[in-house]
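A single protein chain has been removed from this complex, and every other one stays in its place.
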Amino acid sequence: MDPETLERLDCLIDEAGLEETDLIGAMQDIQRELNYLPEEAMRLVAQKIGVPLSQVYSIATFYKTFSLEPRGRHLINVCMGTACHVRGGVQILEKLKRILGIDTGGTTNDQRFSLEAVRCLGCCGLAPVIMIDGKFHGKLTQKGLDRILEQYE
Amino acid sequence: MKTCRTHLLLCAGTGCVSNGAFEVMRSLEEEIKRHNLTEEVSIVATGCNGFCERGPTMVVQPDGIFYQRLTVDKVPHLVEEHFLKGRPVKELMYTEAKGRPPVPRMNDIEFFRHQVLIALRNRGRIDPEKIDEYIANDGYAGLARILKEMSPEEVISQIKKSGLRGRGGAGFPTGMKWEFARRSAADLKYIVCNADEGDPGAFMDRSILEADPHSVLEGMLIGAYAIGASRGFIYIREEYPLAVERIKRAIRAAEEYGLLGERIFGAAFDFSLRVVRGAGAFVCGEETALMASIEGKMGRPRPRPPFPAESGLWGCPTNINNVETWSNVPVIILRGADWYSSIGTPSSKGTKVFSVVGKVENTGLVEVPMGITLRKIIFDIGGGIPGGKRFKAVQTGGPSGGCIPENKLDLEVDYEQLAEAGAIMGSGGLIVMDEDTCMVDLARYFLAFLEDESCGKCVPCREGLQRMHEILDDITEGRGTMDHLVLLERLANTVKKASLCALGSTAPNPVLTTLRYFRDEYESHINEGRCPAGVCKALIRFSIDPEACTGCTACRKVCPTDCIAGERKQPHKIDPDRCIKCGACHEVCKFNAVRKT
Partner (left out) sequence: MMTIKLKIDKQDIEVPEGTTILEAARMLGIRIPTLCHHEALKPYGACRICLVEVRAGTARASTLVASCVFPVRQGLEVTTDSDEIREVRAGLLELLLARCPGSRQIRELAGEFGVHETPYTPRDHLCILCGLCVRVCDEIVGARAIDFSFRGQALDVKPPLLTPAGTCIACGTCTTVCPTEAVKLEEIARVPYGHAVSETHPGERCRVCGTHPTKPEFPANYDDWFPK
């Protein structure tokens, strides 16, 4: 990792706070900044907050937000809520897997998309729904997915 | 605040926004400017109004006219007709069904008519980002009252008398919980708001935080005063970015107004509040796991006792309630426990917010008095099942809840009645299912969800859910035997009795209730190798009815494996060997010619 990035992470952690209670928040900020948690970042956060590396690694693997591998430029979150399930969410996920050629949790070779199945996004009126980079696309059909993905470079 | 003749309350909840509410808002602003109406008409972006199905929606005040399914191209006509010429636009009003007369006023629409708003009192009425608007609607008056007139014990006795019970799941009496925390002697006590809303199909907490964040802050302040806490946390899902933003903004505003901090309202009462973002773990909705997460650890539940009221965050007495519970508190203080307890049933007082979702006409968020029947919620408010399909079941309480069949629809909703039916109130998700929902598949869905979200600490939950999932895989994939059902029930009971926390001990509920009410569906899968609802892939076959097929080629074009053959205007055929049963052909066929058998 280059010194500039390390410095940036150093600042991020300082801003999040240096108590144990700030640990997860700091890791969330790093995840958002880099799209994943590289090993050096985990060592840095452990050292700065003063917790064992084992605790950082446990948290990084326990919570779904974190990714140990770099994610693609666009993150597709497919809602796995019950309303989406009964309105055909599974077919949408299957279709996305086929289009992108990756499995849930995977990233396309060109680093364009990462695909995740997530807990209910809480907009069941739009079921079945996906969220790409924070933007919702609802009332989906298998047919309409290609056109939605075209919007993301 | 500027006084205008007309206020346009445009819903800016997530549902409406993704249907283009902000584009509509910009267009409204332009048109209003073009007609020189800016001095007379103001636009307020409110939190979720609840009627997500019809978004984007807008209420025109003071007349209470409700507009729905707004689009940018309809705005010029609307502004000219209604706001310039004073003629409400019928085409944009709600109609119950095609050909029925439009219902102009919001309060006359069936969806809104039966609702009683307490927790959602300010939804769609105020701008959630302006503390002044909350204050103008009796906001922080409850806090002012308790600090001036009431002792902590009096506050607790009011809450006890009101009969308020926790809205997050188990329904524990809130006043009693506060009393336990009050009695624990300690220098430092904590208050926590559980906003880690996780039940799939439930989004009331998100909606309250987005539409009325100050109601939650005020509730927490009242609770903090009552138990003697000086610090608080709001634990909120990171997947709710708008709610996180709104609550942070609300905290800043309250700090500026001296409503948070030291010597609040000049009284000897200090309280500070922090937001902690949940990092994606359903189990953190469980209070001991939530506390571990706030402390900066893995969110794994620990055994109780000790309860958080004795030993919670960092060993200090801690009181945890969920968002909806907190937002009820200020109203109870202001309007009195007697008023509150006059609503509801003998055991369950007040109102409950439900999200009515799934196979239902009017998807949305509703707040109704306890004791209302499920039938009324689903058919009167929810508008029944779309597409002329038959109602099959309603699932309440999320993954910990159960499926309630048609013959129990007249059950009067409260904590006890739902428990009797094998379900729970939970956080208030009502997922409606029709004849196309397979109950075995649904049970499998919930197990897959919980198996994935289990922390893995205790044996029954970690190993048991995995094995229950395997058994249901066998049944839905055609390998099931009747012995599987016996084993499934036995295992469900082991998991229920032996699990460490509520995630595990309630996890078998969807399986047990579907076995209780829909055993015939399990038996069809096992004995006939058939999925009656046509959902379980391994047990269904797609074919094209040559009589109904018009040869439009739509199915052939969408098939990902090119297994559909046929000439234009000739009946098509599916090659079953290459069909992956993705259902794309079924989805596009306009003539109902693609059959699932």
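Letters A and B mark the chains as written, and numbering starts fresh at 1 in each.
What we mean here is this: contacts are C-beta pairs under 8 Å (C-beta built on N, C-alpha and C of every residue); 3 or more make two chains touch, one makes a residue touch a chain.
Everything quoted here is computed from the prediction, not taken from an experiment.
Considering the whole complex, the residue from A:13, A:56, A:117 or A:149 that touches the absent chain is A:56. Checked against the full complex, the one of B:273, B:500, B:535 or B:564 touching the unshown chain is B:500.
Among the residues B:77, B:148, B:302 or B:519, only B:302 touches the chain that is left out of the figure. Considering B:125, B:182 or B:457, the position touching the chain not shown turns out to be B:457 (whole complex). Where chain B meets the omitted chain, the residues involved are 281, 298, 302-303, 305, 451-460, 462-464, 466-467, 470, 487, 490-491, 493-494, 497-500. Contact between chain A and the absent chain runs through residues 39, 42, 52-58, 61-62.
The criterion applied here is as follows: only the chains that are shown with their structure count from here on.
Here the spacing of chain A and chain B, counted between their Cα centres, is 23 Å. Across the interface of their complex, chain B is touched by residues 19-25, 27-28, 49, 51, 55, 58-59, 62-66, 77, 80-88, 91, 94-95, 98, 118-127, 134-138, 141-143 of chain A.
Across the interface of their complex, chain A is touched by residues 14-15, 17-19, 52-53, 55, 197-203, 206, 238-241, 276-277, 279-282, 293-299, 355, 357-359, 363-364, 395, 398, 429, 431, 433, 437, 442, 445-446, 449, 453, 455, 558, 560, 582-584, 587-588 of chain B.
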